[in-house]
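Here the complex is missing a single protein chain, while all its other protein chains stay put.
Let's turn to chain A:
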Amino acid sequence: MTRITTSILLMTALAVSACSNADRFGSASGAGGAGGAYGANGSPSDPTSVAYFNQTIGDRVLFLVDQSTLSPDATVTLDGQANWMNQNTAYSATIEGHADEQGTREYNLALGARRANAVKEYLVSRGVSPNRLQTVTYGKERPIAICSEESCYAKNRRAVTVLAAGAGF
């Protein structure tokens, strides 16, 4: 039982560390962490900042139920992401594919992989080098909205482009 108690503590720490990893600029729980007037990700009004990418352009696109097709809104966002990455070549990105909870676990992993890949292929088609992009699926393991209603499900069916320092993988 001691091991389990320890694990609970580690778990709590995990939720924090996901946002404080120095090389990663995810915005899953909002913008940035500590440091500077605008946080580590810079100001959302500075077009070269990660905060600008995450908030002003938008780091995520949403999908319909059981779909991985990019919507017109999504392609507008991804055009912005591609332009930003083409101008800020010191960054690479991990594209996370997610699903809502209305699906079985394995299928949702496969579906999340499709969604992440759809984003990757679009960014590559807009000139971003595939060496700067990698994909990961989380299936339904990491929802951001936790009500069991369509308003939450719609937010969870997403692909998030998470920037990291470094020119490639």
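Worth pointing out:
The rule is short, and it goes like this: contacts are C-beta pairs under 8 Å (C-beta built on N, C-alpha and C of every residue); 3 or more make two chains touch, one makes a residue touch a chain; residues count from 1.
To be clear about the criterion, contacts and distances are computed from a predicted model.
Protein name for the hidden chain, per its UniProt entry and selected from "Fe-S cluster assembly protein SufD", "Succinate dehydrogenase / fumarate reductase cytochrome b subunit", "Acetone carboxylase subunit gamma" or "Tol-Pal system protein TolB": "Tol-Pal system protein TolB". Contact with the chain that does not appear here is found for just one residue of A:Leu64, A:Val136 or A:Ala165, A:Val136.
Across A:Ala40, A:Val76 or A:Leu109, the single residue that touches the chain missing here is A:Leu109. Set against the missing chain, the residues A:Asn41, A:Gln55 or A:Ser68 yield one that touches it, A:Ser68. For chain A, the residues in touch with the chain missing from this view are 3-4, 6-8, 10-11, 14-15, 66, 68, 101-107, 109-111, 113-114, 116-118, 120-121, 134-139, 141-148.
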